[in-house]
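Structure below; questions to follow.
Just one protein chain is left out here, and the rest sit where they should.
Order as written gives the chain letters A and B; numbering starts at 1 within each chain.
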Amino acid sequence: MTGMMPETQAAVAPTAAPDGGVSVVEAMELGLQPSVKPRGMLRRGWEVFAENKLALVSLGVIVFIILFCFIGPLIYKTNQVSTNLSQILCHPSAAHLLGCDPLGYDELGRIMVGGQTSLEVGCAAAFVSVVIGMVYGAISGYIGGPVDSFLMRVVDAGLSIPSIMVLIVLSVIFHPNRLTMIFIIAAFYWLGVARLVRGETLTLRTREYVQAVKVLGGTGWRAVLRHILPNAIGTIIVQGTFAVADSILILAGLGFLGFGVQFPSTDWGSILSNGLQYLQSSQNYWWLIYPAGLIIIVTCIAFNFVGDALRDAFETRLQRR
Amino acid sequence: MVTGYLIRRILQAIVVTFFVTLITLALIHLVPGGPVAALLGQKANGPELAYYNRIYGFNRPFIIQYFKWVWAMMHGNFGYSIKNNISVAAEVGLYLPKTLVLVGLGLVVSLIFGIPLGVYQAVKRYTVGDYALTGVSFLGYATPTFFIGFLLIEWFSLDLHIFPSEAPQGSTVGQILSQPRALVLPVFCYAFVAYALWSRYMRSSVMDNLVQDYVRTARAKGASERRVLWGHVFRNSLITIVTLLGLSIPVLVAGAIFVEVVFNYPGMGLEFFNAATSVDLATLMGFTVITTFATIAGNLLADVAYAVLDPRVRYS
Partner (left out) sequence: MASLLEITELQTDIRLRTSVVHAVDGISLDISNGETLGIVGESGCGKTMTALSIMNLLPTGGHIVGGSIKLEGKTISNLPDDEMRRIRGNEIGMIFQDPLTSLNPTMTVGKQIAEAVILHREVTKEQAYDRAAEVLDLVGMPKAKERMGEYPHQFSGGMRQRVMIAMALACEPKLLIADEPTTALDVTIQKQILELIDGLRERLGMAVILVTHDLGVIAGRADRVAVMYAGRIAEITDTRTLFVNSRHPYTEALFQALPEKSAETREKLYSIPGLPPDLTNPPPGCRFAPRCRYANDKCRSEEPNLLGETPQHLYRCFYPVGDEERADKSRFAVEQPAPLAADPNVLAAGPQGNGEYLLRVEHLVKDFPVTKGAVLQRRVGSVSAVADVTFYVTAGQTFGVVGESGCGKTTIGRLVVGLEQPTAGSIMFQGRDLSKSHGSEYRRDRRKIQLMFQDSYASLDPRMRAGTILREPLVAQGIGNRQQREARVQEMLDHVGLPRTAVDRYPHEFSGGQRQRLGFARALMLSPQLIVADEPVSALDVSIQAQVLNLMRELQRDLGLTYLFISHDLAVVRYLSSQIGVMYLGKLVEVGPADEVYLRPAHPYTRGLIDSAPVADPSAEKAKEKSGVRGELPSAINPPSGCRFRTRCPLAQEICAEVEPPLVPFSVNGHHAACHFPLEPPIGDAASAAAAAPVQPAAPPEPSWQGPA
């Protein structure tokens, strides 16, 4: 560059501050907007997320519940293999902190084991549906035209079938275990994700930075993989978070109806619905009902709060503040 | 033009119906050993399977089966329940009206509370009142419906003895409606789940609208906050809600099944549950298909309402 633009040359003179960052005044001299240091997307997202105290607490709750279910049994050792007739419906005591269930299993240990199923199925189903829905939605939205119409009518059809009814039918047909439950739940849940990602893709496809790829001679794959999906990932992750909560609830509902994972496996929903049988009895078997019910509610609310906060965190509008 | 829009919507619905029926029939064929195995149970032997396959026509090419099935449905024949010895169509006639009572009452109650409270939350956003109501709707989301039902029974029936623990029994709508006290808990339970949806939708919809430029214009005219809210924002927010209403039908169906099972309410949901426990495949498939058609019709209706309410669709 020649000396024809002194004011810009002055503007680009490197004046690095000792700490690597730039002060407001220096930033102005640089002609840059004040910013402490370049912050990555994740870092900025985390800052917005961390401002939401409710979400931080929720995240802590989720971590605690995961540790409780998976590490808990190593510390609080209980017999979850064979029934113990002498301990049937025993009250909470030092030996059994939350008493025992009608089969003599330790209730607290039962909740840990059931939680493993609920969390595993919930997370896996959410993961499978998000992956399928993401690929399907991105392809549909990016290709557009008749292909998009066809693919979306299929999704519409799937969404029109009341999922709970088909879930019940499928559970009747297939012997329900963890693996089948994951795929049965995912078989329906991906539809919503696909529709969402497709909508996002349609918006992103018209963005100038996606069009710029074409001008640069880039391929459609580059546009999808490098630009559309990274920009849609926020929506996808948020949806994945909600999906975990929803899947846990669906599994619980099926467990209540008796079509969830089958004995001796169990999940929170099955534990809760077994306990509810004792609701109308003359004795107060509270430990069979409230702990299991509470942990479902707390887990689902926590995932919902985290999802809401993530939505804010991925919102670039908020990041810019 | 609005007619063009509607025709396109109806045609889309027909295409969707085609896919739905195709998917449903394919599902039956997914059963290990074929649909007859599911019908007869896993113990059925080879000759039995072959016999029933021939009787039901399951040995024919898929496409023939499909058209015969669709043809039958177009004539009101949704199959025959061997277990209950009654046609599926007749079963629907028996149970659907009662379910509609529950769903209808529940919807009305939930909308009466959900919409105004959602507006209230949006106007008073980030206040104690908003947070409290948000907490209530999160409870509605995160609590399994059956657990809500049992808690209602525990508190209002077993502890306080205000309402009976069981839903009204009877074979006609009239009998159901003649026991209003027994209706309270199931309707409330159903409404609570639906309320959580509407209040959340309404809150975010009103909040989205409140920051629009046209609201500033209305204020610049000298309109009061009340007038801005009810004269401008409310109507535009409702338009969004109508679409969501259509999309929420599957959630509402699920709610109905759980409420009916918990309160032993003699509707389609309970009957569906019974059919599932007794592996009554005809009833299961018939109910599923009919509910699906109702969902498609509901979505279509929501689209029509949307077109009527939103002039941008009406005149474009």
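One rule holds for everything that comes next: contacts are C-beta pairs under 8 Å (C-beta built on N, C-alpha and C of every residue); 3 or more make two chains touch, one makes a residue touch a chain.
All values derive from a computational prediction rather than experimental measurement.
Here one chain is not drawn; of B:S157, B:Q179 or B:N236, the residue touching it is B:N236. Seen from chain A, the chain kept out of the figure touches residues 1-2, 4-12, 14, 16, 24-25, 28-35, 38-39, 41, 51, 207-209, 211-219, 222, 226-227, 230-231, 316, 319-321. Where chain B meets the chain that is not shown, the touching residues are 4, 7-8, 11, 212-214, 216-225, 227, 231-232, 235-236, 239, 309-312, 315-316.
Just so it is clear, only the chains that are shown with their structure count from here on.
For the pair chain A and chain B, the distance between mean C-alpha positions equals 25 Å.
For chain B in complex with chain A, the residues that touch the partner chain are 12, 15-20, 22-24, 27, 30-32, 38, 138-139, 141-147, 150-151, 153-154, 158, 165, 247, 249-250, 253-254, 257-258, 261, 272-273, 276-277, 279, 284-285, 287-288, 291-292, 295-296, 299. Interface of chain A with chain B (complex): residues 153-154, 156-166, 168-174, 245, 249, 252-253, 256-259, 269, 272-273, 276, 279-280, 289, 293, 296-297, 299-301, 304-305.
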